[in-house]
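Below: the structure, in structure tokens.
One chain of protein is taken out of this complex; the other chains stay put.
The block that comes next holds chain A.
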Amino acid sequence: MAALCDSFTLCGLGPSGGVGLGGGLLALEPGPDPDHVLLTDRGRTATLFKVSDQKPLGCWSVKHGQIITCPVVCNFETREYIAVHDDKVLRIWKNTDINLDKVFKATLSSDVYRIHSLPYGGPIVLFKGGGVRTLDVLLEAPQQEIENIISDEVIKWSEAFMDGQQPVLIFTTEKGGDFFVYVQKLKMNNLHKYKLEQLELLKPLSFTAYIKNQIITLLCLYSNDSVYKVLIPLQQNSEEEEQILPKSQLLKLSVSGSVLKGTSFVVLDKDHIAVLGSLAAPGEESKECLTIWNTKFQTLQTLKELPLATSGQLWCYEEKFFFTHGKVLTVITYKCETSSLAAAVGKQKDSQTPDVSSFVNWNTLADEELVVSLQSQQSVVLKSESKMTLRSKRNSIAKVQPDTLSVGQILLNIKDTSTTVFEEELRQLISKARMPDFQASIGCVITALINRCKTNPKYYPRNFLLHIVQTQDLSYSLCPDLMAVALEKKDVHLLQICLQRFPDIPEEITYACLKVFLSISEAYLQRIDVNLESVICYIDIEFNNKEVKTEIVENGFNAELEQENIRNTEITKETHLTADCSFCPVGPQKAALLNAVLHSAYNEVFLLPHLKNLPAQQAVLFLRYLYYLYVKSSEKINTALPGIRSPTVSQIMDWMCLLLDAHFTVMVMLPEAKELLSNLHKFVRAQVRFYSELNKIEGSLRELQRLNHQKDSQTYSIEVLELI
């Protein structure tokens, strides 16, 4: 989870620095040491601050009539400050210098757009014409000719990174509604020009970018309040003209009807971005606020309203946000932790099952990382191959077909080879040593298998699927269609295994499984191999009674049961309980399957609507089974059922409540449910009484224990002591 922490004021701003048209700051850049920032305003002044002390350490101004046109940056190697005033005049000074008039000065031949300073790469100067020079090169001959690359395009934004040892500069330009991206690798001195894929009538408002594994991820905030992601691979050496960069929507900045009109944004980590903008709900006045969004789950993580308005600029250094707020520069610290959806929403799966390892990273399939990993795998051997991969990705961003050499081949074979050959190959693949993103590949394999099943209704590799699900740590999201197909084929064993192993089954599917399990006949189940380990320890299987029971279950209600219940109400409660619960309303196979459902993770809110659709007879049967479990688990003192993956009391209770919530009206009406409800009520009431009585004697028991303890410390005893 991400959270905004405490905020404080770094400094007040002058009339030009404050909020308003043309206001704001020129830029905020990191200072020579950690915890230092360099602030350049839109006038003549640059100030160095120590952030935690909220204290200015130094301040430099240019002469009246001059104006700083390029934010002051710090050369981290020499600890000098660099500024440009009046577009062309370069100044370099040290901490000890006071008067900017007397420091080093160089007049350049063209206008400077910005200077970027990198910790290990030295400062890079970007000219307004698109020319790029390192500062060292420039200082050798300040008057050197600077080429104009971008003709009449206008630079909108620029950023510099280190790619390994070499500095990389990226900048975007605009010309007549078209946006272009330039990537300049300084050491190799090659420039790439890309065109951003156009969206009709949409304009990018703000850019930010980060580099990871030789891929620049460019994030663009568009005027339709969405953030788009553009991937620019650095290992491109073809000289193609103006490639068009495709973009994919990363995030829509809207929360429950209100839309955030972002003005600027920064990337916090791989899952979080911070956006500064104004939140406008229909019919309400818009208010400015700072927000943190989780791009993984598309959720708004935190929001802070800024009533005094901002200049729309946002910077972020060392886990701190900097922005102008009213007439001051405000600093807010933040915390950002990675989160899993299951932890954030809904009940987490009971972590009793140690063989199911941690969650599968849902992002494994996300395009850029897969590409990255494939590239890193193959870049040495197959340069051209990797390029092909990229291109194929480019063709179909939405539908990913990761065709690594091996997996891809196999997937191609699916269409061609016979089933046996194909399965044999897959087996070999699985038995191979693990490669990175093996699970993602397995997911693809399963998806391909399922697709084949879909196209060919007769084909269903039951054992092979079972094998994969049992041996690999898969998740629902890796192979979303698997369970759907299994449901269609009524492959209850596979469903059981999936329920036990997948951490992220949607409630809809859980419900569908439940429904299938309840509706399937016992006779059919007896022929099927189901994992019984969760029921074998507590269920009482009376083999001679089996036929009768099956019949009961199939009808959901039976005269014999009814009679027994009536009889039971007449005798005492204790015997009633034992008599009623001496047998299970479902067979062991069905019980095992239902236990798998009980064990799966779910969120009540999402499950309840589905559960309402359960037919009444099935609901009663399920409730009867839950009641049986509850009574069973209350028999013993430790209230836990024996066996592996047997349901816990709280799971039973939760499901019981959920079921009653979903079907209460129906239950009340149904005559056969009445008896059950009344028994349930009696039992729960008896339990409540029992526990309240226990509470009453708790004090006495304590006292007894204390007495017992005292007795232990008796004054004389003869004991045996062995010394070795």
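The working rule: contacts are C-beta pairs under 8 Å (C-beta built on N, C-alpha and C of every residue); 3 or more make two chains touch, one makes a residue touch a chain; residues count from 1.
Assume contacts and distances are computed from a predicted model.
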### Query
Of the candidate names "ER membrane protein complex subunit 2", "UTP4 protein", "Fibronectin type-III domain-containing protein" or "Vacuolar protein sorting-associated protein 45-like", which one corresponds to the UniProt protein name of the undepicted chain?
"UTP4 protein"
### Query
Of A:S151, A:S256 or A:S717, which residue touches the hidden chain?
A:S717
### Task
Against the chain that's been left off, what residues of chain A make contact? List them.
713-724
